[in-house]
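Provided herewith is a single structure, encoded as structure tokens, for subsequent inquiry.
Of the protein chains in this complex, one is absent; all others appear in place.
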Amino acid sequence: MKPLKLGMVGGGQGAFIGAVHRIAARLDGKWSLTSGALSSDPDRAAASAAELGIAPDRTYSSYADMAKAEAARPDGIDAVAIVTPNHMHAGPVIAFLNAGIHVICDKPLSTTQEDADAIKAAVEASSAKFILTHNYTGYPLMRQAREMIARGDLGNLRVIQAEYAQDWLTEDIQNKQADWRTDPKRAGAGAIGDIGTHAFNLLSFVSGLETEALSADLHSFVDGRQVDDNAHILLRLKGGARGMIWASQIAVGCENDLTLRIYGDKGSIEWDHGNPNKMRFTKFGTPTQILTRGGAGLGDGNDRWTRIPPGHPEGYLEGFANLYSDAADFIIGSNDGQLLPGINAAMDGMWFISACQDSAAHDTAWVRK
Amino acid sequence: MKPLKLGMVGGGQGAFIGAVHRIAARLDGKWSLTSGALSSDPDRAAASAAELGIAPDRTYSSYADMAKAEAARPDGIDAVAIVTPNHMHAGPVIAFLNAGIHVICDKPLSTTQEDADAIKAAVEASSAKFILTHNYTGYPLMRQAREMIARGDLGNLRVIQAEYAQDWLTEDIQNKQADWRTDPKRAGAGAIGDIGTHAFNLLSFVSGLETEALSADLHSFVDGRQVDDNAHILLRLKGGARGMIWASQIAVGCENDLTLRIYGDKGSIEWDHGNPNKMRFTKFGTPTQILTRGGAGLGDGNDRWTRIPPGHPEGYLEGFANLYSDAADFIIGSNDGQLLPGINAAMDGMWFISACQDSAAHDTAWVRK
Amino acid sequence: MKPLKLGMVGGGQGAFIGAVHRIAARLDGKWSLTSGALSSDPDRAAASAAELGIAPDRTYSSYADMAKAEAARPDGIDAVAIVTPNHMHAGPVIAFLNAGIHVICDKPLSTTQEDADAIKAAVEASSAKFILTHNYTGYPLMRQAREMIARGDLGNLRVIQAEYAQDWLTEDIQNKQADWRTDPKRAGAGAIGDIGTHAFNLLSFVSGLETEALSADLHSFVDGRQVDDNAHILLRLKGGARGMIWASQIAVGCENDLTLRIYGDKGSIEWDHGNPNKMRFTKFGTPTQILTRGGAGLGDGNDRWTRIPPGHPEGYLEGFANLYSDAADFIIGSNDGQLLPGINAAMDGMWFISACQDSAAHDTAWVRK
Partner (left out) sequence: MKPLKLGMVGGGQGAFIGAVHRIAARLDGKWSLTSGALSSDPDRAAASAAELGIAPDRTYSSYADMAKAEAARPDGIDAVAIVTPNHMHAGPVIAFLNAGIHVICDKPLSTTQEDADAIKAAVEASSAKFILTHNYTGYPLMRQAREMIARGDLGNLRVIQAEYAQDWLTEDIQNKQADWRTDPKRAGAGAIGDIGTHAFNLLSFVSGLETEALSADLHSFVDGRQVDDNAHILLRLKGGARGMIWASQIAVGCENDLTLRIYGDKGSIEWDHGNPNKMRFTKFGTPTQILTRGGAGLGDGNDRWTRIPPGHPEGYLEGFANLYSDAADFIIGSNDGQLLPGINAAMDGMWFISACQDSAAHDTAWVRK
């Protein structure tokens, strides 16, 4: 296929997640970065675009201008990646949706319910597609686990646990990343928003279960920090399953330790992001099995979401790239998009953040969905 | 040293934990099993005793008779191990304490607060010592971790997590062990009593922190089961640390998966009972270290609680034996008993069980200590 | 930077390693696939090229035509990737070198010493650069280990062990990959060539030591197979270190299990390709450390060869991409190419294969280099 044309808002020099989106888009050759409003500062926007080989006439410092101009061009972009800080998602997302351009947006959706509702309305009103990059759902074994659970390999689900632990905010540090991610205005929340939403999304995606209520114990361990840096959360899910989430940015020794464990009455799985090419699977009463990405025992199609033979590790970028690859196929109509996180997952994430904050404000009282 | 004389109440043919106590007592050669009321059924008591080489005149079918007779003998037992089901601890414990005979009692202390209070009073009134076999505290690396935390290697503690997960009650089974352990009358509680108390005790022992309050989500997943088989518990500890406990007997694929993780502002440790000879230790900002039982970097005395060189694995029985070894030394005065769980740990365990049940009865409301 | 223009010989529809090279070239945006002789069959060459977006006028079915035409174009390719089966490396490699076009060649160099010598002569006669894709050297922790050893962190090296074990040839299978890889004419050797050379190259690269002699026990366990499928190899290295290599394609349960262990008189490292983002490092007499890709304790520059923060796993494709990224930098002069395997590593690999075969033919007699 001829690569689709991708635009990007945010992600200029010094940004982190923008570069990740670009690699993910490049990896399978289905996208070509063609346009960008990489910064609201014109000089920085231009310099960043030049570095990336974006033509000057496709370079903007205003997302509004970009949406308008690209929509008007016959060779305009097919989709745009929104990689601005959380509080600046709504503007560009809505602008591009309204312009009929597909949107791939970083998570979480926004920092306020108002923004989230506005985005939702725009999605519903637009013919364009909306995808939120909960990239951990792109890991082949997470998709495999979702299928196994959907077809009953684990039986009725009982206990679901997800953790996302980091230690980079153990102390009170100042840098570009820490500044906005611990700023209530720009981030909206701390650990629960930045990484807790990933854990919550992943457990929802894989289990296929909706959460009915949660009870959250949020805490900020570092003096002066205005957002949570540690969260212990209890869940009650549809059908009676119980859940637990731990999100922390002060867990010394943890880098990006995302784990998922799901126990049913017939079997269980356990997955650790640190070694994402393996997954424990146990059928009750039989020896534990180690399933491998694309490996033995996964049946036909075990290589659907992977590029190289089992035993050659894939990682974070390949999982992220699966979202971009699927998004391209979804846009051209060769993929039904069922595995891609969309507006519903995005709104669930918003509920998760606000419910955690409500619960914590009321001494961990249960908050129903 | 000449072995001390040990008696045993409970632990006749078909019992599980009695045999473990006997191996633990034998392992270091500091105890000799001399007397027993191994069953309340006289024939079974006699047959069980004969198998173990206990002389007929030291064999009883009544613990009361045994306490009386052994106290009266010049060669009477030095201590007694109480390994009856939980609801039958109080009687023999009090009888032997009153007779001035040291007591080593299996956990949890009892099934009712009344019994627990009575035992506590007996302990306080007696010159004899009382030890509760929270055996996981006997693992060398758990004692090492306790020392490291006490001297500040981890800094101020922030997050403490313990898990004890099994799967043997995944389905509704009937056998001797399952019968009494799922019977509210004989066990007092389900997962929280049988294994949750171990997790709670271990995190208290290692962290050195008292719990101030807990919130517990107890559930019974198996139809008709009258005790909890899964518990998610939030903790608030003295000094501001937050904690989490998971105890489960329906976690498919888990055998006896006890883990402990403690995070401070300077470092963290992580230990897994499945491979108890290793412990992760990370000082913030430096590479994770793998400490080994008796191994490099532990300093002088790294071999205090171990019998064989590092790399030769020790396990559950050796940890249990450390309690018996220390108990012998404590009784003869060559050990101060500081590492041995006593009546305070026992009463904490009783609080833990009842607080979990209270919290669960009130929709996981916080219960203060 | 503006992407360099890459051509490719081999790698048409149905090939494996060609697709890997293309992803590796794309990942960092430093290369643009512009030209190809993807198959010697004109129709297949054209169809393959079309799929990849290569313009028809840059599509060839003869590498000789391609070398000539591309060298003549003002916008001709900067470098070519040679991904044909081993016995067809020499022709295109020499043609492009002679045309002054940089060559990135898959390993091993060739199937005959004659071809290897001819390539070497062409490299020496050409102003163009030559790179052999021993891609495992691209893993950040392998480069880290090389630096640690070079600066003496492990002291004098004593024991070096590498393994590369697979199981895909456990039985006598027929498919495109198995057919040529077990054909003595097209592959030149079995396990020792396909994967043993990787193990040998990696241990040489990381240790910095040359091998002086080897003794090889080659075997073919599958009836009728004409190349080795299992090899146990002893090494003697400069300075007195001893080594061992195991290469196997019949090791049931192994996918692509490449491991490296190096022991010096002051420290040791251990790395496992299955989880390439971690490496064990032990200084004698101190606790083992777990170093992580880009993580704590690696010092300045710990992020030189990685794209994302520690804890987000990278894998095989990222390691491979490091070679393409470095090659681009090397070509434009912003990298000295010291870490890139070149003709010397390629000739060492040829010696390794032939020495193994000589040794095996003489009952594992030592073969000196």
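Order as written gives the chain letters A, B and C; numbering starts at 1 within each chain.
Simple rule for what comes next: a contact is a pair of C-beta atoms (placed from the backbone, for glycine too) under 8 Å apart; a residue touches a chain by one contact, two chains touch by 3 or more.
Everything numeric in this text was worked out from a predicted model, so none of it was measured.
Asks: Thinking of the whole complex, not just what is shown, which of B:Gln13, B:Asn275 or B:Ser334 touches the missing chain?
Replies: Per the contact definition at the top, the residue touching the missing chain is B:Asn275.
Asks: From the listed residues C:Gly267, C:Gly294, C:Gly315 or C:Gly349, report the one that touches the chain absent from this view.
Replies: Final answer for the missing-chain contact: C:Gly267.
Asks: Based on the whole complex, identify which of B:Ala187, B:Leu237 or B:Cys254 touches the chain you can't see.
Replies: Residue touching the chain left out of view: B:Cys254.
Asks: In the full complex, which bits of chain A touch the chain not displayed? Write them out.
Replies: Looking at chain A, the ones touching the missing chain are residues 281, 285-292, 295-297.
Asks: Since one chain has been left out of the picture, which residues of chain B touch it in the full complex?
Replies: Counting over the whole complex, chain B touches the hidden chain at residues 1-3, 16, 19-20, 22-23, 26-29, 52-53, 166, 168, 254-257, 273-278, 292, 295, 307-318.
Asks: If the missing chain were put back, which residues of chain C would it touch?
Replies: The list for chain C reads 154, 158-159, 161, 167, 170-171, 215, 217, 219, 221, 230, 232, 234, 236, 240, 242-244, 246, 248, 250-253, 263-268, 270, 280, 282-284, 288, 363-364, 366.
Following the convention adopted for this analysis, only the chains that are shown with their structure count from here on.
Asks: Farthest chain from chain C, going by mean C-alpha coordinates, please.
Replies: B
Asks: When you average C-alpha coordinates per chain, which one falls nearest the overall C-alpha average? Tell me, please.
Replies: That would be chain A.
Asks: So, what's the distance in Å between the C-alpha centres of chain B and chain A?
Replies: About 43 Å separates the centre of chain A from that of chain B.
Asks: Among the residues of chain B, which are close enough to touch at least two other chains?
Replies: 288
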